[in-house]
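Excerpt of the complex: some chains, original placement.
Labels A, B and C are assigned to the chains in the order they are written; within every chain, residues are numbered from 1.
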Amino acid sequence: EDKPLAGVVWYNFADTFIQNARQSLLNVAKADGTIEVTDADSNNDVATQTNNINNMFAQGVQYFVLNNLNTAAISDIVNQAKAEGVTTIFANTDSPSDEDFANYDDLYLVTSRATESGTIMGEAVAKYWEEHPEADRNQNGKLDYIMLYGFTWHYDTQVRAEYSIQALEDAGITTNRIGGEIIAEYNRGKAQEMVAALLANYSDDIDAIFSANDDMALGAIEALKAGGFFKDEKTFIPVCGVDATAVGVDALKDGTLLVTSLNNPVKLGKAIYKTMWLLENDQEVTTETLGLDGVEVEGHRIWISYTAITKDNVDDASYDINDAAF
Amino acid sequence: MKDPEYILEMKNISKSFPGVKALDQVDFFVRPGKVHALMGENGAGKSTLMKCVFGMYHPDEGKIIIDGQTISIINPRDALDHGIAMIHQELQSIRTRSAMENIWVGRIPYNQIFGVRWVDDKKLYNDTKALFNDLEISIDPYAKAGTLSSSQCQMLEIARAVSYNAKIIIMDEPTSSLTETETELLFRIIHKLTAKGVAIIYISHKIDEILKISQEVSIMRDGKIIGTWPSDELNTDLIVKRMVGREMNNRFPAKSHQPKESICLEIRHFTSANRHSFQDISFSVRHGEIFGIGGLVGAQRTELVESIFGLRKISNGELLINGNPVLIHSPEDAIQSNMALLTEERRASGIIPRFSVMENVVLTKQTANKAYYKKGLFLDNNKRSADAAHYVQAFSIKTPSIKTEIRYLSGGNQQKTVLARWMLINPEILILDEPTRGIDVGTKFEIYSLMEKMAGEGKTIIMISSEMPELLGMSDRIAVMCEGHLSGILDGPTATDEKVMYLASSYKHEEEVLNK
Amino acid sequence: MKTKNNFSLQYIFINYALYIIMALMILAIGMMSPKFFSLRVLRDILMQSSTRIIVAMGCMYILVSGSADLSGGRTVGLAAVIAGSLAQKSDYYIKFWPNLPEMPLIVPIFAAILIGLIIGLSNGFVTAKLKVPSFLATLSVMMVAYGANQLYCNKAPNNSQPLGGFLKTFSELGTGSFLNIPYIVYIAIFVCIFQFILLTKTCLGREIFACGSNQEAARVSGINVFKIQMVTFALAGACYGLAGCLEAARTGSATSNYGNGYEMDAIASCIVGGCSMTGGVGNVFGVFIGVLIFNIINYGLTFIGLSSYWQWVVKGLIIIVAVSLDMRKYNKEN
């Protein structure tokens, strides 16, 4: 009857990863039955998120889970949650600061390290670059790349771009970006069109393509194929994505996509639920009590690691969102 | 400075549009305190000349002198500032706003407080009321213009033009949608104005009016002024001759048709779904009969025929064609029953402005009879052009080509084009709502002849007309309506002005009697 | 008197369809979740509607004057970012203008309105002077504004990050309240009243309506149509600017994506509230209700926990039903 209610605010249901995490959380909650979960979609809009936060507090939730878009207002949100006295979990987003954690005891973070996904891309390309001297197609000694951005104001987009290049530079590779910020809005068709245009001009220069998600990477691959690439070994160009979506994994198998990384949505869903479950049962949240593979607890911060997925370990990319065990 | 002889002088004005030289070195002079009539066939260039004075068009060459001073008028605001007001031939009102706002738009009375112009609603209403009283107009100042009938809108336009206290008032066919009573009213207004020294430029196709009201008449033909004469030296025949360029002895064709005995269209107890409109109207019209409908403004004649044609809903009544009851829910049904309706407002429900003259003419035919213009799967343009060209010729529609978009035609020529559309489907029952509105005398005669010819072929014609001579001259019988009721049916040959006017206001009389 | 009876029942239903549906909706939501009938919910809904109301009011000027305006959303975004960049604490770690001192509250507000005005005047100029159809004119200006916004946001040291770290006074403007009613609700109501007075009580208002209803008639009556269009676009721009500033204050941050899609919501609310795409009609109260209806739907459906997918479906259907019933008042034979 009077089950505790958890209100979850996701940034965008149209995002495959979010959708799967959401579904997984709902499945786990339903199977377990200790905590009831209700959720809302911010539609990729900060104002809507603000409205949803108020809505959740008005519903009188006991747990509040926020897949935060508004990374500049973390402290404000923490203060609001504190005033409401609701246990709050930031999910899959930028971390609240140490002061925020000091400020509010019932504050938690469950997230992957977004930076890892960037690093995975950068490292994979660095490896390819070392192994393939011909990868410098115009022989200018620089790695000329295209960077496909999602939405510029997204924390994830920003860190993925930043850390992938960082990883290259850490490996001692000089880089050169072609075509400025190419904002394809996580959209496959847009990426395909934009890469086609760039390719028509810089076809002999491009050495690698980084993309903030798999969809854009696949769009880029389509464009590359149309431009005569991926016919054989010689016409391979490293393209990297993030998310390990089903179609992305297909591309890995086809040998077109170089690397992607999995942020396991089921793990996120489970970790969120398990955290609430532990709190509800007055248990401490530790790596052991949580008991999920690849999930580490650091104080009130719970980290889920990205898994790099390449042709060699495609099976690691699969997950079952109906898996309700935790 | 001594008063110049003319208040307005236009010298050597020319204006071209693609394909037409609308004005060709026109000289035109207007004296203060006089009514100067401007006449000419449809498309002669009258409206264009006036639009040049009012700053809506800019002449290619020539100059405009007002009160002895050459001025350039770049927009209507300028013209108004120079004391020129205009009643437009085609202008629609500001439909979503009240009558009083329509009158004072652009110079609504206000109180300036803190630099803000606050509308003085009281003054707005009072000024309007005073103006209406002065002009003997009975329109509710609060009524939305969109709910007024076209004649009421026309009266609004007149009131507006008067309210400017202008030195020159241009009236472009002010009476084309007025009944005689209102025309009388307008003339009284004009007399008052000229007494104050206002110059009136009066455009009309109604020669009787011109002879009655004007002191001078200028006649245009093909973009040129062919002369200016004092009115008392003119008579109808002379004007017609100068306008048309040939003799025209009769205004109406000789009556050649004879109504048959058989009844073609009958309506029984027709009652509008709108409670304020017509009630319980019954009449029958025979084959080969021209059936006139007369009445004052607001008699609901338009609503009645629109209901017959399926444009409006009725709450009660039935319609019989050739003795068989028919249900008509839409114009489509009506057309399938061989009816045609020339509507009153050509701008709102007549022309397809973006279509060429040709397409406007063939529109109904090609919709109603899909096979007719088809050549294989597609439309046969040759056939369509031929049909359109035929009517352009027959109705002397003045247009650069049949491919010209209809919105570029003069008002009268648009009217003729819409009429041609209905003629083309050769209807059994032709309903005409003010058919000769804005049409020049020469063409009027053509249209009357056509009506005669159709009636002679046994077709049925119903004609609403506010022009008494036309109503009396053409109809076999005249039904007169008053405030939504049928107050009587007169026999054409014996009907007179007085009888019609009596019936047109009879319902009111009866009601007054009853109330007493 | 059969007609009389019909009158009282049917008449009310036809003429107040929108309100009746709104009431039914609220009742239905309340039945599913009784907590919905609380002051807090009312306050939330009013608060969420506030910036939308201001945007819709701006949009209403344009619709009434007979144009369309697609620049609303992106103007809100640009204004939010500019206001935000001028309202940061001096010790915020990625301060947008590192050398700028802390500003009094008036500066960001003023800057936001100013940028709104500039965009509005550009819209007006392109529409009224260059004669570009308003749809395209405002679309293009919107593109320029959005591009400018992204460039601005991308300036070092900000690098496209959301702007945050606002001054207390600024955040207070968006979240604080007086007598338990948020400041921004007062501001929205003030904007409505101002607009109501401007449109109905001043000459300017009457001229705007006249231009919208029949531009040609207005022109030949001596109204300076160009001026009226410039003024309406400027007023609209000012509304958007103000809304942008409040949006930043309310959410405590600002990104270049702020306001995305607000223009469509605003146009939709205006039409639900009785404005016409062809100009010349509309009343402030109707638009106010229009915005409220949209926000009640959004809030209510989330409140009862309907999944976002179903929300789209249900929202679409509610609008169809509500508006088609409401439209019957215009389709009576009279």
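Definition applied: contacts are C-beta pairs under 8 Å (C-beta built on N, C-alpha and C of every residue); 3 or more make two chains touch, one makes a residue touch a chain.
In this text, all values refer to a predicted model and were calculated from it rather than measured experimentally.
K.L.:
In the full structure file, how many copies does each labelled chain have?
P.N.:
Beyond the single copies shown, the full file gives A x1, B x1, C x2.
Methods note: only the chains that are shown with their structure count from here on.
K.L.:
So how far apart, in whole Å, are chain A and chain C when each is placed at the average of its C-alpha atoms?
P.N.:
33
K.L.:
Counting in whole Å, what is the centre-to-centre distance of chain A and chain B, each centre being its mean C-alpha position?
P.N.:
That pair's centroid distance is 71 Å.
K.L.:
How big is the gap, in whole Å, between where the Cα atoms of chain B centre and where those of chain C centre?
P.N.:
Result: the chain centres lie 44 Å from each other.
K.L.:
Which residues does chain B have that touch at least 2 chains other than itself?
P.N.:
Not one residue of chain B touches more than one other chain, so the list is empty.
K.L.:
Could you tell me which residues belong to chain C and also touch two or more other chains?
P.N.:
none
K.L.:
What does chain B use to touch chain C in their complex?
P.N.:
54, 56, 75-77, 80-81, 86, 88, 91-97, 101, 105-108, 110, 116-119, 160, 272-276, 312-313
K.L.:
Using the touch definition from the top, list the residues of chain C that touch chain A in their complex.
P.N.:
Those residues of chain C that touch chain A are 33, 35, 38, 40-41, 44, 47-48, 51, 150, 153-154, 159-165, 171, 247, 250-258, 260-261, 298-299, 302-303, 305, 307-309, 311.
K.L.:
Tell me, which parts of chain A touch chain C in their complex?
P.N.:
My answer: residues 13, 38-41, 43-47, 49-52, 54-55, 58-60, 70-74, 76-77, 151-153, 155, 158, 181.
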